[in-house]
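A single protein chain has been omitted; all remaining protein chains appear in their positions.
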Amino acid sequence: MTAQPEVAVRRRRPDASLWISAAVLFGIVLAALVPSLLAPGDPLAIDPAEAMRPPGPRHPLGTDESGRDLLTRIVHGTRASLVIGVAATAIGLGIGIVFGAAAALGPRWLDWGVGRVLEVGFAFPGILLALLVIALWGPGVVTSTIAVGLSTAPGYARVVRGAMLGVRASAYVEADVVLGRSRRHRLVHTILPNTLAPLFALATLGLGQAIVWASALAFLGLGEPPPSPEWGALLSAGRTYLLTGSWWLTVFPGTAIVVAAVAATLLGRALQRRTRQAGTA
Amino acid sequence: SPGETERTTLVYATGDAEPSCLDPHVGGNWPQALVGNQFVESLFSRNDGGEIIPWLATGASEADDGLSWDIALREGVTFTDGTPFDAEAVRANVEHLKDPATASSTGVLALGKVERVVAVDEHTARFELSEPDGALIESLAQTWTGMMSPAGFERGIDENCQAPIGTGPFIVESWQPQDSITLVRNDDYASPPADASNQGPAHLERIEWRFIPDAASRLAALQSGQVDVIDSVQPDALAAFGDDDAFSTATFARPGVTARIELNTTRAPFEDATVREAFALSMNLDPAIDSLFAGTLDRSTSLLSSSLPFAASFPDRFVYDPDRANALLDEAGWTARGADGIRTRDGERLTVAFPVSTNQSIPAEVSLLEQIAATAAEVGFDVRLELLDLATWYERSGSWEFDAIIAPYSKSSPDVLRTVYHSMGIPPAPSGYHANNTGLSDPALDALLDEASQASDDAVRGPLYGQAQQAIAETGMVIPLYDQMVQLAYSTDVQGFRLQPQLGTPTFLDVTIGR
Amino acid sequence: MVMGSAVSALGGRLRALALRLFGAVAVIWAVVTVTFLAVRAVPGDPVLAILGGPGSNATPEAVEQARADHGLDQPLWLQYVRYLGRVAVFDLGDSYDLRRPVTAIVGEQLPPTLGLALVALVLAWTLAVAFSWWSMRGGRVAWAIASFLEAVGTVLPHFWIATVLIAVFAVSLGLPVAVSRPGAGGLILPAVTLAIPVAGFLGQVMRERMLDTLEQPFVVAARARGLGDTQVYFRHVLRHAAVPAVATTGWAFGSLVSGAVVVETIFARPGLGRTLLDAVMIRDVPLVCGALIVVAIVYVLVTLATELAERLLDPRIAGGAGAVEPAPGGAAGPGTPGPGSVRGPADAHAPITPAGAP
């Protein structure tokens, strides 16, 4: 006889996911820092004679319409994608936390005000916000990143606010009050950790989403300028050829995005689980 | 399920932008011509051999001084609102076209030399010109100068935009923005162009003209039988249809200039003809175009579309010769190279700013530019492609902030050379638009183009346009790529389908749907 | 204080309502202002849009005429004031490009987008709930698979999902679904496309809270009463897990409208998303502003609905049904941060601030 399945699900899951996801992320970071280590070729080297080759021994992931090696391009595109993902999430989350915390913890009028500001933010559908930013400063990594970051911020803010309101009203924050902890202290040591931990998973998701956002911009033709091998750009460029049979051009960049995002999510989860479990081990 | 029962309705899916106005006089772009050809007819058309043939006009004669043309009109034609088509109507159309409120661009430019139209009699319209215009008849063989009911104009521009009234085989019934235009048969149709095999009303009762901007969806819609005809077919799909019995394809080289890269000669680095030449020589276009367009079109070394008369080719000029390109760049002083292989001169990088409009470039074209950039990088150019939305793209073009650019221009006449390379096209219109993107002002070239435009005798025009093309090619400011293509695919159920040679827009006059 | 409670509760509700309305107006005003300024700040001349789109070859007179006609030659602040004045009486002007009243265009384009977004939202919720329910029932493997699929779903771009769906259903199976036709059938693929990422997202958010909730003694107590996984899930866990997910639904809605831009393009559906995109691309100022105002109004309503739903799900958020007192440990309690003077008991019923515990 064993313990309850419902709890066993999370408690007894081996930490394989932690190590696998950590290994994958390590590989991704390596690809971002020294791409030539993993793919020595030139991601921009064209070879029309080798165009549209399906995956095979010479080109493990096939080639694109200009005969560029897809594997090389994906590896070399890691940096741009990762920068967009991480930086945009940081921007979105940073703004989100500041606004969310102000709303949840500040005086009532501030909450009201922030609430309205967020609504204004929401009223601009993300893609439109991105378009406006791009129209103002032109396309590119930096603008895409800012645009994506800005457009995700209101969402984060709302989640932060909701979570903080809950935590703030909890008995353990009350216990902090009784112990005479200052507002700042409560915020930094109790409220934030309890709010941000669940947010962590959200942020790891955000990473993948930011890359996807960037690819949506690429779909509209406003992403990273060609011939950058940024994943989103690869994905949207490859899509055109999906219906005529060149599946690898869209499947592999898509896989890269999914693997990165899932690895980040799993790692986040596993880390969280570890901290939670520390006490029971 | 569409199709099973109602096979008198054809569904056409266009990938071109949805026009904001169906009156081809207003503005005047390709999508307007595409759909406009179904309900608006021109005075002249072209046959498969590219010769001008009568349509709503029966003939034309030029005055001796070349300053006026008398155009004889077909009799017994009425607009679909019942208004008779006559000389007065032609006059009203030209007036409408020239009215600033109409904001015509293409049409008004084509008829730039027309001062006024006078109705000589009911069926003769006299076009009075400010100077001789050898391209007048060609200009009138375009949908952008087509004939619409004067009574329709009376309704005001906005209403006319919604449902212009022409003499064509179909009538605009309704227009659901972002979705479709419904065209219904003109049962009284009686004015086909001279080369039409069906001289009566169309067989189809109805055309549903759908806007499907996404190429993949359009293709899938055709494959799944949701639509019967699609345009703007991607090269790979077009190639794939070649082996498919269920579908046929139709292509036509759009009249006008070829798809070509134009270089901004007003600033470094392309103010220097040597650098321009080096840039052209750095491109290995043949294999690139072959592979990217899957053999669906040929590389062009001509400035004019192959569907226009007098088009000259310069196969010896536009070759791939990296060694010579390197030599030329060294000669031009771009001798130093940075770590990334990009040349510099006095610390300045050899950068080529290349804005690309996402609305006007298909993926294959963008890929071609990527390959061009890649080979150009080998000789030391840093080509910076920038994908821009249309408005920003025009902004950049208007402010001359580019080094290289691709700007399509369609016109059913070699006179298009004058539109895009005459120095009168350099000063921007107030909106910033300028047809001439090279910025090169050469009086000799201007004179040549003017002279050619005034001649109406082919024996005179031909050599003049030949010289003009030679002169333009020698400046090195243009690098032709390929013909601007109209590429359609349709289900083989669709019979009698044809691209009308005046512009290469489809006509459904003869179409029946099998089964 | 005790006697006045009913009165002040009523007064408080009215005040809260007034505050809400005022807030809605403020939001719409801000949206108008930001849009107005932003569209003018970006490069590209609106006159181009007026004169037949970019690339028009209009004469100087025509340009001047158009400028004057649309008041574009006036100082920015005057244009702004005039525009506000017109918006106040719900005159959104005419689209430069489409030459029709913006209200008419938006009126046509809003319903399809709204319908699509709503269907997608319902679908997304259904998927998210089904997944989290299944992963609770199905044990370890189901949990792992479900959370993996959610993570994947979240990072699939709309355009990619749409293309794959089209490839499978239209090209391979030959169903007439490549482009959306009017009617319920045409809604399926676009709605699925939009729903998948949102479902993944909602699922993740719910899963997060589910983890916490499953540990709580009240769940143990419910199990001790003999409730099975399904019952525990639907009666207890779901409700707790749904609270943060509902809070993000407003966000999800925004993402649906963004996604609509892509989906409407791919499936060739008419809709506000595409209209908006096209309008921004050619700087059709009245249309952009008008469409955004409408989106803002819709969004304000959606927020209101989600706030209401949050309160229904978690009554603690309401601070005790119009109670004058602070909820225990709630927002107005002195035991909470924030200047006590601002959060006096009299404020406690203002429904703007949820004052709940997790």
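Note that the chains are named A, B and C in the order they appear, and that numbering of residues resets to 1 at the start of each chain.
The definition used in the following text is that contacts are C-beta pairs under 8 Å (C-beta built on N, C-alpha and C of every residue); 3 or more make two chains touch, one makes a residue touch a chain.
By our rule, contacts and distances are computed from a predicted model.
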For the chain not present in this complex, what protein name does its UniProt entry give, out of "Hydrogenase iron-sulfur subunit", "ABC transporter ATP-binding protein", "Cation:proton antiporter" or "Nitric oxide reductase"? "ABC transporter ATP-binding protein"
Can you list the shown chains that the hidden chain touches? A, C
Out of C:A16, C:A30 or C:L227, which touches the unshown chain? C:L227
Which listed residue, A:S21, A:T190, A:Q209 or A:S228, touches the chain dropped from view? A:T190
Which positions on subunit A touch the chain that was left off? 1-5, 7-8, 11-12, 170-172, 174-175, 177-183, 185, 189-190, 193-194, 197, 275-276, 278-281
Since one chain has been left out of the picture, which residues of subunit C touch it in the full complex? 1-2, 5-6, 212, 215-218, 220-229, 231, 235-236, 239-240, 313-316, 320-326, 328-329, 332-337, 339-341, 345, 357
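One rule holds for everything that comes next: only the chains that are shown with their structure count from here on.
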Examine which chains touch each other and state the graph shape they make (line, ring, star, complete, other). complete
Using Cα averages as centroids, what's the distance between subunit B and subunit C in whole Å? 42
Could you please state the distance in Å, as a whole number, between where the Cα atoms of subunit A are centred and where those of subunit C are centred? 21
Two-or-more-chain contact residues of subunit A, please, as numbers and ranges. 131, 135, 220, 239, 242-243
Residue list for subunit C, restricted to those that touch at least two other chains: 42-44, 163, 166-167, 171, 280-281
Per the touch rule above, subunit B residues touching subunit C in the complex are 1-2, 13, 20-21, 26-29, 100-101, 103, 105-106, 108-109, 157-158, 161, 176-179, 210-214, 216-218, 220-221, 223-227, 359, 389-395, 429-433, 435
Residue set of subunit C touching subunit A in the complex reads 19, 23, 26-27, 30-31, 34-35, 38-39, 41-44, 135-136, 139-140, 143-144, 147-148, 151-152, 154-160, 163-164, 166-167, 171, 197, 201, 204-205, 208-209, 211-212, 214-215, 223, 229, 232, 243-244, 247-248, 250-251, 253-255, 257-258, 260-262, 273, 276-277, 280-281, 292, 295-296, 299-300, 303, 310, 316-317, 327, 329-331, 333, 335-339, 342-343, 347, 350, 352-358
Subunit A - residues contacting subunit B, complex: 44-46, 48-49, 51-52, 64-67, 131, 135, 138-139, 220-223, 225-227, 237, 239-246
